[in-house]
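One structure, as structure tokens, below. Some questions next.
Omission of a single protein chain aside, the complex is shown with its protein chains in their original locations.
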Amino acid sequence: MTARIRWGMVGGGSDAFIGGVHRIAARIDDRYELVAGALSSTPERAKASGAALGLDPARTYDDFDAMAKREARLRDGIEAVSIVTPNHVHAAAAIPFLRRGIHVICDKPLTSTLADAKKLARAVEKSDALFVLTHNYTGYPMVRQARAMVEAGDLGAIRVVQVEYPQDWLTTAVEGEGLKQAEWRTDPERSGAGGSVGDIGTHAYNLAGFVTGLRAERLAADLTAFVPGRKLDDNGHVMLRYEGGAKGMLWCSQVAPGSENGLRLRVYGERGGLDWAQEDPNYLWFTPHGEPKRLITRNGAGFTETLGARIPPGHPEGYLEGFANIYAQAADLIVAARGGAKPDNGLLPGIEAGLDGMAFVDACVRSSKRDAAWVAL
Amino acid sequence: MTARIRWGMVGGGSDAFIGGVHRIAARIDDRYELVAGALSSTPERAKASGAALGLDPARTYDDFDAMAKREARLRDGIEAVSIVTPNHVHAAAAIPFLRRGIHVICDKPLTSTLADAKKLARAVEKSDALFVLTHNYTGYPMVRQARAMVEAGDLGAIRVVQVEYPQDWLTTAVEGEGLKQAEWRTDPERSGAGGSVGDIGTHAYNLAGFVTGLRAERLAADLTAFVPGRKLDDNGHVMLRYEGGAKGMLWCSQVAPGSENGLRLRVYGERGGLDWAQEDPNYLWFTPHGEPKRLITRNGAGFTETLGARIPPGHPEGYLEGFANIYAQAADLIVAARGGAKPDNGLLPGIEAGLDGMAFVDACVRSSKRDAAWVAL
Amino acid sequence: MTARIRWGMVGGGSDAFIGGVHRIAARIDDRYELVAGALSSTPERAKASGAALGLDPARTYDDFDAMAKREARLRDGIEAVSIVTPNHVHAAAAIPFLRRGIHVICDKPLTSTLADAKKLARAVEKSDALFVLTHNYTGYPMVRQARAMVEAGDLGAIRVVQVEYPQDWLTTAVEGEGLKQAEWRTDPERSGAGGSVGDIGTHAYNLAGFVTGLRAERLAADLTAFVPGRKLDDNGHVMLRYEGGAKGMLWCSQVAPGSENGLRLRVYGERGGLDWAQEDPNYLWFTPHGEPKRLITRNGAGFTETLGARIPPGHPEGYLEGFANIYAQAADLIVAARGGAKPDNGLLPGIEAGLDGMAFVDACVRSSKRDAAWVAL
Partner (left out) sequence: MTARIRWGMVGGGSDAFIGGVHRIAARIDDRYELVAGALSSTPERAKASGAALGLDPARTYDDFDAMAKREARLRDGIEAVSIVTPNHVHAAAAIPFLRRGIHVICDKPLTSTLADAKKLARAVEKSDALFVLTHNYTGYPMVRQARAMVEAGDLGAIRVVQVEYPQDWLTTAVEGEGLKQAEWRTDPERSGAGGSVGDIGTHAYNLAGFVTGLRAERLAADLTAFVPGRKLDDNGHVMLRYEGGAKGMLWCSQVAPGSENGLRLRVYGERGGLDWAQEDPNYLWFTPHGEPKRLITRNGAGFTETLGARIPPGHPEGYLEGFANIYAQAADLIVAARGGAKPDNGLLPGIEAGLDGMAFVDACVRSSKRDAAWVAL
């Protein structure tokens, strides 16, 4: 194994959601080692969060500028940093690292204003460091598969792109009921000019471009704030025109009851069509025109990508998390046992489950040998 | 954060599949620190695998007995060990640790013979240590939800249990074509008396028992080896009778073309029915008798468990892996950049994707303000 | 058009369900003309039912023997008769017609006792007339397609047959609450020795045999009456052994909450697998081993049968019934208008809907010509 990458994080203190997701994602393949962080702009919270994550106090900062400066000078300073602050801080936080040649992995969307985005772009251009934006949906193996099939010409020239991302969590005015996630997302100060269109419309837009390889040239958009008093759009209808003549429709909504994260992309070309939905990410539907629809599954027949090969076909992405749940519950028991007596397994399968399984196999074999006679377990 | 659990592994060298899965699972919530291992019984491979995983050479063993002995004496010796050897080694490997009070997490099935299983059971009984068998399907949040609903009486007394686990990868005699996974699974020496019934039938059986809380009392089984020359069953048909009068059917198969890992459980009681399928693990169907069928989703409405709360509803289990793919590819680029020039982002979204997204939002807002006029991006 | 077949019916009076289904089925392709009937054994009901169906009173009988005798002598007597009486009358009713060379279309199951069935079989053998049993599920186009594919060898030699037919309408003791359909189905006098196994298990069994072309040689069955006080089984678990070595499992249940008419057949052979479900009858899943799963649709790509070609692919079977609903509601209005004033269209689309559609097309064309400008409708 190559040595792990020395890695830092800006934002992502203990009360943040997306920072934890970034850390899990980084741990899954064990390529990164978190060694420094400016996890919060509040000094005490920065300190406490760093301690909770096991960081060296000397490398726990409350100021990303100071962090960039010092880490760049350290012999074993960080090679890469993840920026998981609120959107309006992204540019300011990323630039000092870029300037010092430290690679940046930045949560999306890029920034909250176009001006900030351009500033950041200039910093990326001048820097030798890598800049990665975590448009995470592009990391799904079947999305890569879709892109590869379009690129290989399996669909012929693209004509029609239908992409949508409905949710329902802002159907009522939850921003007025203390839901933090809703508060900043509906606040133009913190989210910029786009509401649903910025939060999830950008994902849909990015996904369509990623898979088709096409650039949108013009659009016509009808944004609406349906919930009374809301300042930013909670529903967006957009018509798109792509280079080369393809046309698209994009729908994003946060007021569509019955929708959780319904990101779905359909692409149609002269010779075939593709259909992928984020909530069932292991499946990709492909129809070569005039032939039966085919279901391509991750690592299954017809799958040609190499990404996501951690587990075999039919074990959905998520198999690992089910496994992790077992480990996490075992950890709870083990920690509890540190102090004292032998813990009870609770819902965790233990020796009885194992014996029972052995007895099951034994009974099956005995029964089958006796022509399927009934046998006791 | 509580300090991480000091953790070892027996088996799981660099060429093994399931050891890697255990390590990923342990990393996801970052509760374990791998500090010792007997990763292979071949000394050189044990050494190389330990190095690859960053283990201290002094704690890299090629003998699980020696490992148990020494780790038990160390001040900071391991608190827990995972056993991921071939099945016939499970008992021998687990017992020395159990004897020394080291917690054991053991891959399923328990052992390859009932005799070994009983021996292991005695060791568990005598030990103060925890013994966890990784029947991983019981770790899926919706499986826990199903169990909780049965327990809460939402289905009334259980009457009928239908469980199945079809696969298709042994449809042809691949064990004769060099496929290792097929070789040992069809070999009575290494797998014991059960073929498909041991490998996947046990999962189905365990899942049914876990969710219903019922104990099977009798069974009648018809096991078949369909592929010519195969020594162990590749298809099993089983009728079950549970305590209290419930009846069940279990089907396992490795010769069912079109099936990947089709584990599915349906449970019917006096007052309702449940349906869950492993390949779509975020969904649980519940029908209270006489009412419309309801779709319960992980972390969505109607979900009452706390497990698996890492990510919100609608982001399938697997979202994290998509995210991890982005991090893994970034790691490749970062490592490549260690030597030299600024790397190209390749398929990873970068600053252009970010700018493009900002331009998209900006264009949407501009267009919408002008009554959905066409605007250029 | 060839002249329509002169057709009679025994049973199927105005209060019966299945008689009406037979009549609709016969009318859909307009090949039969109902000209005689012994629609009930109660003279007044026979008369009234005949009148309601527009039968000549002279050919409205209350005795199937008399009907067979007289119709056989008439110059334009019936050529065919449908038997839609309760099961225990099937044999007695069919035999007089068979004897006189009148073709018989008989509702399933054949009879209520094996003795009766054999008697009827002898009559069929001696007669020159056709005897058709309406195992209606074999009439679905995709079932024919499945059979043709098995016959053509697309699956290779069949190994495993999984068939099931769960329902939920007998989950509680509705036979004691005045539900007639439940009363006779749970009464051994009227239904014979089988409950769910006779009522729906036979359908599942027949379907499996029809599609695979295999004959079952042996079976082991576990029948249960779960509802207290019920005399016939409401759940059946059956293991099957087919000629040539294929094995099967059959499950039928009327106590499976959430199941309406869940007839489903899966067939696996050496080279591929098939999956069909009655509740979604236009779809047939086919997996050639080692290739992606394919979705074959009625009249769509890959469909090679000729049956069911009344409507194009994608218009589900049922399109015709939606259409018929429009006609039926129009008939209500037309009949109501016979007496008097111009009726209101109610929910039926009328001229406004037509104008509105024209205006929609016109507006679309106008808007599109003006580069997608907003236009009023």
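The chains carry the letters A, B and C, assigned in the order they are written, with residues numbered from 1 in each.
Operating definition for what follows: a contact is a pair of C-beta atoms (placed from the backbone, for glycine too) under 8 Å apart; a residue touches a chain by one contact, two chains touch by 3 or more.
Just so it is clear, the model here is predicted, and its values are computed rather than measured.
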Displayed chains contacting the withheld chain: A, B, C
Of C:100, C:144 or C:185, which residue touches the hidden chain? C:144
Give the residue, chosen from B:176, B:213, B:245 or B:302, that touches the chain omitted from the document. B:302
Given that one chain is not shown, which residue among A:215, A:247 or A:369 touches it? A:247
Quick one: say which of B:54, B:153, B:176 or B:290 touches the chain that got left out. B:290
On subunit A, where is the contact patch with the chain that was removed from view? 155, 159-160, 162, 164, 168, 171-172, 220, 222, 224, 226, 235, 237, 239, 241, 245, 247-249, 251, 253, 255-259, 266, 268-273, 275, 285-290, 293, 371-372, 374
Give me the subunit B residues in contact with the hidden chain, please. 220, 239, 286, 290-297, 300-302, 372
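The rule is short, and it goes like this: only the chains that are shown with their structure count from here on.
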Have a look at where subunit B meets subunit C and say same if over half of the interface residue numbers show up on both copies, different if under half do. same
Sort the other chains by how far their Cα centres are from that of subunit C and give me the top one. A
Chain centre separation in whole Å, for subunit C relative to subunit A (CA means): 49
Mind checking the centre-to-centre distance between subunit A and subunit B? Centres are C-alpha means, answer in whole Å. 21
If I count partner chains per residue in subunit B, which residues reach a count of at least 2? 220, 222, 241, 259, 372, 374
